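All protein chains of the complex are present and in place, except for one that has been dropped.
Letters A, B and C name the chains as they come in the text, with residue numbers starting at 1 for each one.
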Amino acid sequence: MNQTNKPWEIEGLTEQEYNMIVDLLGREPNYTELGMFGVMWSEHCSYKNSKAVLRNFPTEGEVVLQGPGENAGIIDIGDNQALSFKIESHNHPSAIEPYQGAATGVGGIIRDIFTMGARPIALLDSLRFGFLDDEHVKYLFEEVVAGIAGYGNSIGVPTVGGETYFSNSYQGNPLVNAMCVGVMDHEDISTATASGIGNPVMVVGAATGRDGIQGASFASDELTDESEEDRPAVQVGDPFMEKLLLEASLELIKTGCLVGIQDMGAAGLISSASEMASRGETGIELDIDLVPKREEGMNSYEVLLSESQERMLVIPEAGKEDLVEQIFSKWDLNAAVIGEVTDDGMIRVLNKGKKVAEVPARILADDAPEYKRESKEPDYYNELKSFDIDSLFSIEENRLTRKDDIDYNNILESIITSENIASKSYIYEQYDHMVQINTVVLPGSDAAVLRIKGKDKGLALTTDCNSRYCYLDPERGGEIAVAEAARNITCSGGRPLAITDGLNFGNPMKPEIFWQFEKSIKGISKACQALNTPVTGGNVSFYNENPEGAVYPTPIVGMVGLLDKLEYATDQFFKNIGDLIILLGKTESELGGSQYLESIHGHVKGRIPELDLEKEKKIQETCLELIKAGFVKSAHDCSDGGLAVTLFESSIGNLKGADIKIESNLKAEELLFSETQSRIVISLAREDKEMVEELIGDSIEYQVIGEVKGERLKINNLIDIYIEELKTKWEEAIPLKLIK
Amino acid sequence: MRFGIVTFPGSNCDQDLRYVVEEVFEIKTDMIWHKEDLENNYNAILLPGGFSYGDYLRSGAIARFSPVMDSVIDFANQGGLVLGICNGFQILMEAGLLPGAMKVNNNLKFVCKHVKLQIKNNQTPFTEKLERDQILNIPVAHQEGNFYIDDRGLDKLKVNDQIVLKYLNDSENPNGSIENIAGICNKKRNVFGLMPHPERASEDILSSSDGKKIFESLISFLKEGVN
Amino acid sequence: MEWLVKINIQLKESILDPQGQAVQAGLNALGYNNVSDLNVGKYMELKITDLTDKEQVKEQVDEMCRRLLANPVIEDYRFNIEEMA
Partner (left out) sequence: MEWLVKINIQLKESILDPQGQAVQAGLNALGYNNVSDLNVGKYMELKITDLTDKEQVKEQVDEMCRRLLANPVIEDYRFNIEEMA
């Protein structure tokens, strides 16, 4: 425990920040007020260390109805419908109590979506752990997955996709990011604004307890060995309560009686109240006595800062209090008036008739300082980049061994049974991914595809980030994350529309970390610009460090795309024997940062693949054209693990093998495992070949590389495997590692 | 024809059922809130999947006491057709309309995937459009679907031909249920409960449409009954 | 008068307990090889007010167990009633 007589330190503020507060207020804040500043000016709520950099994101576009600034972004999808989506991290809570940490992360992001007036229709989760050889990592992994399942399944929102990667850098500091997507009609779009002087302010849902007090400041600190000791009371999620809250809130929004609605997430009541007031340029007066409490003897500080889950703050028009209560009581939920909207811009808090805090809402919500942290290229950057991969296999040796000695089948097997490439069915089979009966392309393919009931269109959803790339080259890694997400959407038959981002980094006070942060954002921005997929919101999670150091920079891209017709829905699996297989794009000698290097040689090194955004765009456009024309039977983005892994993954779905012959001057390793970007493997009926070639024209490079055939995957004279056997190994790789 | 679908707090497949019954089979439905009684003369009552009362305590245990259940029990006792899917099945057992109980899946985990099933009794209102031993591919999604019944109860199920649906074999059995049982009916054949979700397999755009036959059976039985 | 009630609910002995098996396997894997016969059940604590007679409390708790708290098809229960200060 910190021993200090500087009250701001307990709240996680600096002396300078404390002096700013005194200046802004014109007096010293009292204990409760200082607590309010502590959470509102924490990194988690104020984005003080990231705001300036985040401004570089392209946030506008014809589809954007709501960019960053609200609980979630909103885009137009035609037919008077809109999509709300956002990603959120729950890394530190999940490190301490993995089941509840992950569960409440899911609960939080779902609330963000229905707060906007949208019905949540899908979840995705992006997870990072240390390798599964460690007992504690196994525990974290199992519990995080169970927590996501426990919450998402119960509330009835399907978890349709996500990604899971393993690396030592996440040992002890797992990343748990969840994304939620909701649909709504335009007229139901709601905002988190407090307006209308005299309108009642109501809290609805769960009673307030002492859960997770100061969770926001906790999230803004590094994990240490003591974290388990001085953690705030852990929040426990109640998906049942949230299901009721979701239904009641959407019913309430439909009545049109609401002026504003906001979920209570990090920093609880004080955060929701001050943000709503600040947006509306109004004030809010609250009475602590009126807040329904779960525990006795809670003081103002605790009530204001509690992070009890499954609560919302709603502001109906005056006179509609009864309607709100009526709807909530139908669902057996609390609804209590706790205050009202005022015209003086103040957050004023009363307790037992006494004023315990009075601070301008704007200062709390918007006037946190903004820092531009020092940034410095880390030493490892040039060193790792210049690693000479050819030194791993001299040309001479290679030529000799190429035919006989090196068993590429074994190499492929090692790669596909590595945690990163292995089947993730162990995870997604624990998630209800079909509830709501919209899931047309199930998890296991590039992007999930959902139908939109009553319309002939669909949604494609994905999250992506190769953090090995981002570590070796954060700028290009950021670009590739966006490009790959878009490629996944395209392969599934969708047009990429927009992204949300989950930016997970180490301590921003370290110049090398801040450099990673800046560069990643630069890369993401550039790719979003080029691919016309604006950023509609996201989340920043800093301080992801453990005693060994920072996590790999992990800027997760969550992308949504639209299928103009549902019939465009395409998966990655070969369909019919005799179909031709075409590689769109061309393989180069690019093994830097690859899965091959990691799995086979134990290196995370080298120059990561090039990315030419113009070329990327053309490949994607061509692929989508072909899909729309009805020629494409399967399409699969070629990425982690390279062409061999891509072909394997296309074979396993329907147990259809392939016979591949590629002319190439590349080394065998490069041909099979190089991770060159802007490549897609498609299959099509033989008789469509000419029309397909005509359609492609000379817009992009492509090559017919073989045909769907038999039950084996054969690539030149290098690979020859029996699909079913390897599929079993691939499926069992993760469960086997978990056996104690 | 009109079906009633009961919504319990925490039900989450109620709207899926409504969609399939109304949009795919064009049968009128009423959504019945669990605090109400059955008011109309329904041809069938459907209890949907989900997590009624959060599945707290035991799945279906608290929902079984929802006010609506008294009239559902009356309806069933008078021979009305009642279909319980997943959580609906669990509620029917808790309510005593079907025998047995659910334990947690053998691997203790929630499981969501398509499984192969086999029809064991096609002489019920819910399966008459199917062949005996016909194989169906329908998804399951549950954590407590490990059907248990004691030996005497099992014998009775067999003697009365109440085992309607089984998982095809041990490796298709996702939960460890006794004798691979996936769905059973009562002695009078008017109450049917099953763990798999036929409503998730009733449209061609979804991965399987094998679930359709269950609804078709029910509807055709009702139509012929009327004639 | 206030009564503190403690209730234990367990799967019947003849019924295989998947959770108990899993926990026991977990303990054995951690090296606790001398552990056996592990069962997992539920434990509840609750307060009852408004009754003065312990027999009445007992009757009520028994009824609550039979009706809701335990499932007689697979579970046994037992309970214990203490008078609170």
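Keep in mind that, in the parts below, a contact is a pair of C-beta atoms (placed from the backbone, for glycine too) under 8 Å apart; a residue touches a chain by one contact, two chains touch by 3 or more.
This one's a predicted model, so the numbers in the text were calculated from it and none came from an experiment.
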Query: Per the definition of touch given earlier, which of A:S46, A:Q66, A:S84 or A:Q100 contacts the omitted chain?
result: A:Q100
Statement: Across the whole complex, the chain not displayed is touched by chain C residues 8-10, 20, 23-24, 26-27, 30, 32, 34-51, 60, 64, 67-69
Field: Missing-partner contacts on chain A, residue numbers
entry: 96-97, 100, 206, 209-211, 228, 231, 233-238, 240-241, 294-295, 308-309, 332
Statement: Where chain B meets the left-out chain, the residues are 53-54, 56-57, 61-62, 65
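Keep in mind that, in the parts below, only the chains that are shown with their structure count from here on.
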- request: Please report how many Å separate the Cα centroid of chain B from that of chain C, as a whole number.
  value: 30
Centre-to-centre distance between chain C and chain A (centres being mean Cα positions), rounded to whole Å: 42
Whole-Å gap separating chain A and chain B, where each centre is the average of the chain's CA atoms: 36
